[in-house]
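A single protein chain has been removed from this complex, and every other one stays in its place.
In order of appearance the chains are A, B and C, and numbering begins at 1 in each one.
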Amino acid sequence: MTSKYEFKKIFESIFKEYLILGAIAVLVLVTSVVQPAFLSVGNLSNVIRQFGPLIMVALGMTFVIIGGFIDLSVAGIISLVAVVTVHFIDIAGQGPALLIGLGIGLACGILNSALLLTSGALTQAEALFITYGMSLVYGALALIISGGSTKHIFWSENNTNLFEIIGSGSVGFFSTSFLIFLICLMVLYLLQNYTYAGRVMRLTGGNKTAAELCGININRSIIFIYAISGLMSAIGSIVLISRVTTASPVIGTGYETNAILAVVVGGTTLSGGKGSVMRTVLGTMLVILLSNCMNLLGVSVYLQYVLKGAILVIAIWMDNRKQS
Amino acid sequence: TDGTATKGNDSTSTNGTTDAPVKVAFIAQNMATEAMAFAAKEFEKYGADYGFEVIILDAKGDAQINVQAVDNAVAQGVKAIFVTPNDINAIIPSLQSAKEAGVIVGMFSSDLPEGNHDARDFFVGVNDNQAGEAAAQAFINHFPDGANIVEIGGQAGHDAQNKRHDGFNNKLEGTNIKVIDYKATQQWATDQAMAIAEDMITKYGSEIDGIFCHWDNGGTGVIQALKAAKMDNVYLVAVDGCRAGFEQVKSGEQSVTIMQNFSNMTKKSLELAKDKLDGKEVESVNFIPLDIVDLDNIDTFTAPEW
Amino acid sequence: MQNIKQDAILSIKNVSKNFPGVKALDQVSIEVERGTVHGIVGENGAGKSTLMKILSGVHPKDSGTIIFDGELVENTTPILSMKSGLSIIYQELNLVSTMTVGENIFLGRFGELGGMQHVHEKAKGLLESIGSHVTTYKLVSELSVSEKQMVEIAKALSFDSKLIIMDEPSSSLTADEMKALVKIIHHLKAQGISIIYISHKLDEIFEFCSVVTIMRDGHIIDTKPINAITRSEMITKMVGRTIENEYPKRPNCVGETLMEVQSINTKKLHDIAFKLHRGEILGLVGLVGAGRTEIVRAIFGADRIKGHKIIMEGKLIKIRKPSDAKKAGIALVTEDRKTQGLVLPFSVENNISMAILDKISKYGFLNKSMETEIAERHVKSLDIKTPSIKTTVQNLSGGNQQKCILGRWLEINPSVLILDEPTRGIDVGAKYEIYLLMKQIVENGGAIILISSELPEVLNMSNRVLTVCEGRITGEFDPKDSTPDQIMSKAFASERKE
Partner (left out) sequence: MNILGYCKKILYLVNKQKAFLALILMFTAMLFFKTNFYTPFNLINLMKSGSVLLILAFGITIVLVAGGADLSIGGVMVVSGIVAIKLMNVNVPMAIAIICALLVGVVVGMINAFFSVYQKTEPFIITLGMGMLLTGIAQQLTDAHPVASLNPEFVLLSNGKLFNQIPNQVIVMFGVFVLTFFILRYTSFGRNCYAIGGDYEVAKYSGINVMRTKALAYVYSGVIAALGGIMLSSMLNSGNSTYGENTALLVNCGVVVGGTSFAGGIGGAQQSLIGLLVFAVLQNSMNMVGVDSYVQLLFQGIVTVGIIWLDSYGRKKRRETV
């Protein structure tokens, strides 16, 4: 009797907390009925691959948003990292190129936080526009370095099998990009929930004043937050260029809005302090599945935009209602 | 200020005896796309051969900035502008005023719509309609018994995308080649083309005989999707003839690329502008022929530089 | 009941108001006669402001009736009450700092005036009528506190008010401004406008109020014509309560000097120096804004200041930021729980562990089971009423929230625990538990600095009391040998010697 009641309660709370699970379930159900191919192994692995780049960026963005900030510069970072990485394959070889790419992402993130900290711009709005400006800067650097042209990984004279493995290889049943995702998720989950740094980053968004009065170094936390975002964008960028085997200087376009939407739709609120990387996984899943399912259902690309916008607006609104 | 050209260049003499190069402008629709970046480079390279100093203006993929760039070029007192429009209707009013100011207007790559040709002096380029048609022709040639084709478009709403789409589908009308699905991307983004290709492969599987992708770099993504699905018999056609397309054809991953020769287009444009400046009559419409490049004839072409 | 005096502008009957955990007003009845200045006095937290906010419609009342100008007042709103002729100068300034003086005076009523030009003209007239020469085009954020106060008064005057409530208008006025205010009050009185005047400065009450009401703990203690009461009687009525079992037996274990504070000087504070002994509870008494919070923030390193000295157990220590203080064994429970203490979206457990995160982490990893253990220990020992330690702290009552913060700081084993208004908005039961806790701490060799606006609390709990007035320490008392009146007279601003 009680267990039944408790089960119901748990179910209710899960559903309330993770409204988005319901949305995903409906989407999956409808699509698999109309288009059984949806459930094929091939499609699922496609979805996972498509998931790859965005989830990396969104995971990083989760930390930024939980910390009470926002980061529009990820689009620029992705483009810059893509261009620089491919550029360096010829010069330094694939391994070093990859490390240089990751380093650039990290450096961009730290530069963002340095700008915020030195100017004391610690509100979300200030962060919004400073990172927007930095996005232009990083994007411009990508264009300048590449001269505007797209470069293919396989043009390189050096070995590029590392990128092939990341982009299309698989380890056992799983594709490499999925494994990278799992590793990143695991690390970030641990970081967020089991480490000092993770707790402090969350505190930064929860109540900066209270945290400071507890003797916690908020500035270091802000640097850390943006460094993670930059690094995750770089990883996303590398997964992306490995997947498509080419690096265009505008490859990151649109990733910032999609990442923010994925995070917010997942239920991490813009007000900071609340949310988790797991939620972002769900949010990203919804965003990716939405276009996958609509493609399979034969929804025209224009209508897809409308539906996507409408679903996002409604999801955010419902989430907001639930909280108030 | 030096008092020149308060309103275009009618106040300056065009006797051409001075040694200073004549200023002209190339207005690129978006320097962040490799085609335009390459075209701009070609203009800078060959400009001097015709006695021009070429300034490059970037419309950043925005129809509004495109118009601003035209105005800006006129204000800088250029003698001629070469314009790649983001939106062929949108650019007309500004071109008219440029012409009124005495600037020679050459359309590059895309022409103005019928009935508005007096808003420019000449057009040099490939016909994107024809590019679509050529792609269709490639399919017709390859599949005499009919086939199922998936079309993956460029940026929804973009002029080249629209024309390639229209030309392709008009040409196929009434043939036994069927376009079973069509999706356009939101930007000319390789990963979006790839995602669409993957979804289409899921949906139609081996039903797909061929894929028409609107641009070679998008084709790169399609190739990755096909490889992952182990479908190596799909006939892939893409437009541009850039280095990526060229090498993909060479390696057999892509079947056909429809090549636009930007070097020739550039030289032709510069030549026409010079003729016009010298007071000669010039041809209004100048198509630079498109080349249909496949594995059989690829060795007859010089590899593109972009 | 029938004999409502014809000349009563306002008559309040049996009004009660509860806030979560606090009975702010209990069956309050007051009558204010037309054309008089009616003073209201009472300790901090007596319920004066709450009553006024009910009159103006900021808070709804729970029960009781209010008759204003012969009409029953139900469901009023701030703007309705102002339009009906009752305006209020709130204790916390009620101005939009990004707008100009003139606009603030006529906020929300620009349409009725016909153009911004008129707004500034009229505002200028109003300000001049009260002797203020602030430019009406100046932004409020650029004004001093007293100038803001004048703007508030002008705003109240801008309505054709029959009754103006002034909630501590003089707390930040200079002597000249105060003179102008007195003039204004007489002027208003002459015009037949009634005034309710709330102040802690008893001199003012005697100077121009004709009737005074004394409040304490949400009750009306007495209402008397001003010439029927003496100053000491008034203070006695304000603070004099004799409650036996509200406080535990005062701990008595004062030992040697533990901490010494020397020469804290800021804009607001002057030459603050005192000693704190082991096993001692040191009470700081003062009016709102006296600077008590600033003193403890300075000690804790929360505000950046220079030139002061803090000596712990004979050693000079440097405290530049809160973490330094934490290392030195100093803990601060801030006065504003919501904005400075709690992290509202966090669980009870996470709020408790906030100050010891570095201690419970190894190689950067948090020892979560230790965290849970600690949290559970405090939930049990402090008797925090929560469904589970995973519950969001937002959902707890004020007292339990406060205990979470106490638990947080107890965990660092502070040798000096600073409590700033630890019992604000907390019910009697929870208060008692907090008192017991304080006792326990000092008995274990710690020391406490207690700031509280409830005088009885300080008097009953402290071993020693310092009075703070306008940024200076003005007196030192042994609460056992002194009366509340003596102490309060040192805390009242008007008693200062020049």
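In the analysis below, contacts are C-beta pairs under 8 Å (C-beta built on N, C-alpha and C of every residue); 3 or more make two chains touch, one makes a residue touch a chain.
Note that this is a predicted model, so its numbers are computed, not measured.
Just so you know, the chain we are not showing touches A, B, C across the whole complex. Checked against the full complex, the candidates C:95, C:312 or C:487 give a single residue touching the omitted chain, namely C:95. Contact with the undisplayed chain is limited, among A:31, A:113, A:135 or A:204, to A:135.
In the complete complex, the residue from B:61, B:106 or B:167 that touches the missing chain is B:61.
Among C:103, C:204 or C:454, only C:103 touches the chain left out of the display. Residue positions on subunit C in contact with the hidden chain: 58, 77-80, 82-83, 94-99, 103, 107-111, 115-116, in rising order. Contact residues of subunit B toward the unshown chain are 1-2, 4-8, 28, 31, 55-58, 60-65, 67-69, 71-72, 74-77, 86-93, 113, 155-159, 162, 184.
Touching the omitted chain from subunit A are residues 72, 115, 118-121, 123, 125-126, 128-130, 132-141, 143-144, 148, 257, 260-261, 264, 269-271, 300-310, 312-313, 316-317, 320-321, 324.
Definition applied: only the chains that are shown with their structure count from here on.
Chain centres here are means of the Cα atoms, and by that rule the chain farthest away from subunit B is C. With centres computed from Cα atoms alone, the innermost chain of the structure is A.
Taking each chain's centre as the average of its CA atoms, subunit B and subunit C sit 72 Å apart.
The distance from the centre of subunit A to the centre of subunit B, each centre being the mean of the chain's C-alpha atoms, comes to 34 Å.
Each chain gets a centre from the mean of its Cα atoms; for subunit A and subunit C, those two points are 46 Å apart. In subunit B, no residue reaches two or more other chains under the touch definition.
Looking at the complex, you find that subunit A touches subunit C at residues 194-200, 202-203, 206-207, 209-217, 273-274.
The touching residues of subunit A, when paired with subunit B in their complex, are 35, 37-38, 40, 42-43, 45-46, 49-50, 53, 143, 147-150, 152, 154-155, 167-168, 240, 243-246, 248-251, 253-254, 291-292, 295-296, 298, 301-302, 305. Chain contact summary for the complex, subunit C toward subunit A: residues 300, 302, 321-327, 332, 334, 339-346, 350, 354-355, 357-358, 361, 364-366, 368, 408.
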